[in-house]
Structures are given as C-alpha cells and as structure tokens.
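Can you keep this structure in mind? I'll have questions shortly.
Yeah, one chain of the complex is gone here, protein chain that is, but the others are all in their spots.
Up next, chain A:
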Amino acid sequence: MMNGLTGATGRAVKPLAALFVLVAALITGPAAAQNLSVDINQGVSRPLPIAIPDFTTQQNVETPAGTTSSLGKRVAEVITNDLKSSGLFRPIDTLAFTTNVAYPDVLSPQFASWRTVAAQALVTGFAEAQSDGSVTIGCYLYDVFSEEVLVREGFNTPVRNWRRAAHKCADAVYSRLTGEAGYFDSRIVYISETGRATNRIKRLAIMDQDGANHRFLTNGQNLVLTPRFAPNQQTVAYLSYAQNRPRIYMYDVNTGQQRLVGNFPNMSFAPRFSPDGRTLAFSQSRGGNTDVYVMDVNGGNVRRLTNAPGIDTAPSFSPDGRRIAFESDRGGSQQIYVMNADGSGQRRISFGDGRYGTPVWSPRGDLIAMTKIGGGKFRIGVMRPDGSGERLLTDSWQDEGPTWSPNGRVIMFFRSRRGGGADLHSIDLTGINERRIPTPLEGSDPAWSPLLQ
C-alpha cells in the first residue's frame, strides 16, 4: 500500500517519462535556487507569490480516479494546499489567471503572462495515464523572472495513489526553494475523540498529513492513547486498555493486526521507537514507582534504564539513537532529563520556571520539543538538548504532546479547550503559521510519520 510510487529512479516508466526523468537528473541538483529562494528561518512575513495552474493532460483519458484532466486539476489543488499550509508560499488565486495552460506551456511557459499576475514562481505539470493502469504526474517549477527551470520531475504511481504523487511534487518545490527536505508526503496517526469527558470514546485513526484518506483503525471499544510511528511507517505502537489492563500494543497499518508487546504484571505505557526501529523505550510502573525501560520490539530483552524513586516517563530517542530524553519528578517536580541509551549519564536539562513534560527529540537532532506547564497553561516549546535556548511557540490554555514533521520544521500538537474537547494544531518552528488540523471528530496525541518511501 505504501509502495508503488516511483520517483526519478523508478522502474517501468514510459518513454516520455523516462525522457524527462533523465533531464530532471541533469537539471535538479542539490544546490538551492540561486535567484529564487525562501528563507525559512526568519519567520516569513511575506510568503512567496506562486502560481499553480491546473495540471494539464495531453490526452484526456478515463481512469479509476476520474479523467486525467480532472486529476490534473486535483493535483494542483493538493499542491496548492500543501504549499499554502507551510506559510512560506502564497498561491495566487486561480481566478487571477488569464492563461489556460496547454501541454506545450508546461515545457515552455508564457512567462510574461505569469509576471502580470505578480507570480514569482510557477508550478505547472501534467497528468498522463499509462497503459499499465498507472499515472504519471509531471512536476515543473520555474523562476518566473529568470525563466529558469528549477524542478523537472516525474512521479509514476498506481492511480489510487495520485495524491502521493502530488505531495511528492509539492515536496520537490518546497525543497528546491527552501533548501530543506519536504514533509508533505507523510501521514499522521492520532487519537480520534468523541463523547463527554466522563465517558470519552477514543479511537486510533490515521490520515495523510493534509487530512485526506482518513481512516479509523480501532472501533472505540477500548480506551487507546499515545500512538507512535515506527521508522518504517508501517507499525504503530500505542497504549490500549484492552481487558482493562493498560499495556503497549503494536498495530500493523497494512494488515490491521494488533499484538501485545511484552508481558508485564503492571501498567506498561509511553512507547517510543528507536531510530533503527528495533527497540522500544517505554515506561513501566511497579509499586507506584514508574521507570523508563527499553525492550526489543518483539517484547524480549527488557532492560531497566532508570531507578530513581518517582515518575520517570515519556522517553524519546535522539535521531542517532545514542541518547534518550525523558521526564522525571525525581527532583520534586516534573522536569526534562537526558541520558545515554544505556541509562548512564542521567542529567536534568530543564531549569526554567514551572514544570516540563513530553520531551520529543527533533528528527534533525538539534532541538527537543516539550510541553511547558506554568501560569495555569500548557504551552509547546523547544530547547536545545543541553537545555539552553528555551523558546515557547504557543500561548493557549492547554497545548500538549508535540510531534515533529519529518524535516523538523513544523510541530503538531493537541489543544484542549477549557471544559472539554481537544483538536490537533500545528505551528512552524519560527512560532508563526499556527493552524488547526481538520479531523472528522476531535483529536489528540498526534504522531507524525517519517517521509513515506
């Protein structure tokens, strides 16, 4: 299900696709655009004006997902929504377009007319059905002023995966203009919530990063909490109250199979994968004392990493797998600590006012996101792994449970409302572009997948 999308190095591409894949390899390189670029570190006050006309089609063909012409229109919509959601781009209203893009225009745009609508960048392309039932999405990015082509890539995919091809195109554009990896071709697993606070129904649910392809994974019979993606994106570790015993389970997203991990007499919870996907860090409570442990993902080789009296929980690996951040109240209040992955060298890193919880290491390794508790509020913030450079990003009543986009530029979290209810939100690392993530019901405990393969 996750497979079947091939990029520039993909198999079985048709002659035309093969041609522009070859050209793409020659033209797109690691270097960022020289003339046109987006600085993502400053907190963009003026997003880049970008035109994204409907993708065209050379031959309008019926596919299981609609005609290639309608696919082209929807591909442009997905790309528009992705780029807009980043806060770094301002897609120009399609009503402003005077140009109806035909197939030749994709390869040779009429730049003068794009300049009249004040577009600085142009994303254009096509959708083409292949005889094997797949579809190829051609993705082009131009600098409207220098008339230079910045991205020229083709994505071949089974038709049902067309949205992923659109996300790949948006990632290519984002990456070329910012110099950073993209994050649009990714998914979110989270807890869907409904009902009164005193008898809340919670279900494991999964969706694309933009909310599409939403699906419930559990039926709400058992209370479920804190889902976390494995690096392979296929497995989710989570806490379930099945049989009234809170324990860690694994859910296989493709097969729908669930299995208990480990066999502990007491509550096991707060699972988080190591970067190589072989180990789970988690917590276990014994006699009211909660410690951090690790075990193999099959439940074997359990090792206890902390033994301080008190609550040691919410472990999160550094991306190199060598360290673990966690929270502990051993010093009298909930604070963030870092230790080596074998449990040695435990030391406190949070020293500001208030309490700190839910540390989550950035995939880039440079920051730890956390929930700061103080002044009657929960706020999402970041600090360096040595505790320096603390910066709070949100300021609401109760924001909790950060998770990083695969490129470490965006943090998703959940926001509870006074009196009940919670929703998913995201915010840029610069502290701007706060957005609510739409979900069918209410939501909490989001976990962002790595970039899909």
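Quick notes on this one:
Following the convention adopted for this analysis, contacts are C-beta pairs under 8 Å (C-beta built on N, C-alpha and C of every residue); 3 or more make two chains touch, one makes a residue touch a chain; residues count from 1.
Keep this in mind: contacts and distances are computed from a predicted model.
The chain absent from the displayed complex carries the UniProt protein name "Peptidoglycan-associated lipoprotein", chosen from "Multisubunit potassium/proton antiporter, PhaF subunit", "Dihydroxyacetone kinase DhaL subunit", "Peptidoglycan-associated lipoprotein" or "ATP-binding cassette domain-containing protein". Which of A:Val117, A:Ala181, A:Leu223 or A:Leu441 touches the hidden chain is settled by the complete complex: it is A:Leu223. Across A:Thr198, A:Asn219, A:Ser344 or A:Ser388, the residue that sits in touch with the chain not pictured is A:Thr198. Interface note: of A:Val61, A:Leu107, A:Ala181 or A:Met267, the residue touching the hidden chain in the full complex is A:Met267.
Interface note for the absent chain: among A:Asn60, A:Thr94 or A:Ser285, the touching residue is A:Ser285.
Contact residues of chain A toward the unshown chain are 196-200, 202, 223, 225-226, 239, 244-246, 266-267, 269-270, 283, 285, 287-290, 311, 313-314, 327, 329, 334, 357-358, 371, 373, 378, 398, 400-401, 416, 418-420, 445.
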